[in-house]
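Let me give you the structure first, and then I'll get to my questions.
The chains shown are only part of the set, and none of them has been moved.
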Amino acid sequence: MNDPLKIAGKSFQSRLFLGSAGYPNQQVFLDSLAASGSEILTVSVRRADLTGYGEGLLDLVAGKVWLLPNTAGCSTVKDAVLTAQLAREAMDTNWIKLELIGDRETLYPDVEQLLRAADELVREGFVVLPYCTDDPIICRRLADVGCAAVMPLGAPIGTGLGILNHYNIETICRNSTIPVVLDAGIGTASDAALAMELGCDAVLLNTAVSKSNDPVMMAAAMRAGVEGGRMARLAGRIPKRLRAEASSPELGLIGT
Amino acid sequence: MNDPLKIAGKSFQSRLFLGSAGYPNQQVFLDSLAASGSEILTVSVRRADLTGYGEGLLDLVAGKVWLLPNTAGCSTVKDAVLTAQLAREAMDTNWIKLELIGDRETLYPDVEQLLRAADELVREGFVVLPYCTDDPIICRRLADVGCAAVMPLGAPIGTGLGILNHYNIETICRNSTIPVVLDAGIGTASDAALAMELGCDAVLLNTAVSKSNDPVMMAAAMRAGVEGGRMARLAGRIPKRLRAEASSPELGLIGT
């Protein structure tokens, strides 16, 4: 099946974005990445340069995946823009996953500042993929200012609660003029499949893989979930019915 | 990954059972079967012999899949037992998917009669896989009388409502001494994945594939869903948390 994901003119065969944080060790990370089939890897600007799985992380994955630096941990427009600029220089990419956190408890996006930062970064030539709430109006506004995709949350980061509000995600997907990437909240393969069935173009996850008991196997599970959900979406599921309907014909029953 | 499903001493690589009813035509059915990767095919005794995709159906799939005749449409112990005996002769198998329907509106199993029919068929040497409610006590009793697997429903046949009662399915899986095959209710790939994540050993479905807009693609979607759900189960998902937790470390934040 040829069904590429297109963002900002670039095509990807995989619809699963993987985060690079929190794996038990570098080898497990690399094996998980391979098992996931991901072509887009999000990396924290800070970690990429300073800490993590060693200075060589970027070298190890270079050429294999598309790097998507993020502004994780930023809580002001100024910091987010600075971090994006730093990423552009350090990692030689104008793509940025824009995170602008409203508080430390929920790690929810601050959508007001997010819009301002997105607007500024687009003007500076960035390809901006903002992490946002599941608010259809905000998603439309982010498209209006020129973002390349929107990344609404399913549930708070790291909770594994899945998609709390199916209705909003479905509404966003139905109306969006740019790709929708479900970001945050995914806990298991059925969550990833559901995201795709609701109409998302891709799924981003990190903790659900890196903190599972077996990250490599969970990465493969997520890959299957995303692919299964995508195919189910394209195949067109049966409608939900309130009454039972026999799959087997009733003719020729013994006893009738 | 070597992770066979074992029922009555027989091993299967696929954990997806497919039903044979209701496809647009024979070729779509055969292509869907191939795409699903299923090794177990349920067939109505009546249809196999009398109607359906032509007399040659059994010949076409012979040797490729394990046939599991069902007693679809039976509503008395006597009819179900007779149908099972007929299937044994006609299809040369002592396996039977035992369906004993309580009413035509819900197509819910009549568990009281089901237990009696299961008991009788086991005594006659059948390998019995009963379609039953999601009642943990009934599932245990069916194991006690010697069934080879239990097949609790997720939702009424043909509704596509998914798994209505996660709690019961999880309880059944935790306690069962025999394989649990989720039967009925599956509408899309995420439902199939969820069944496996709750602990089911396999999933049976029919309408969700045969009546989707694109049965062949949906068969592939279901295969991915089942495989993804199984891997996620084995990998050990992250616990659900009520509070957010950053995946990226907080150290080295710009602005801190």
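Going in written order, the chains are labelled A and B, and every chain counts its residues from 1.
Just so it is clear, contacts are C-beta pairs under 8 Å (C-beta built on N, C-alpha and C of every residue); 3 or more make two chains touch, one makes a residue touch a chain.
Keep in mind it's a predicted model, so treat the numbers as computed, not measured.
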- Task: Count every copy of the one sequence in the whole complex, not only the 2 placed here.
- Result: 4
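One rule holds for everything that comes next: only the chains that are shown with their structure count from here on.
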- Message: Can you report the angle of the rotation that maps subunit A onto subunit B, using C-alpha atoms only, to the nearest 5 degrees?
- Response: 180
- Item | For subunit A paired with subunit B, centre-to-centre distance based on mean C-alpha positions, whole Å | 31
- Partner subunit B, residues of subunit A touching it in the complex: 1, 19, 21-22, 44, 46-47, 50-51, 70, 72-76, 78-79, 82-83, 86, 105-108, 156-161, 187-194, 197, 206-208, 210-215, 217-218, 220-225, 227-232, 234-256
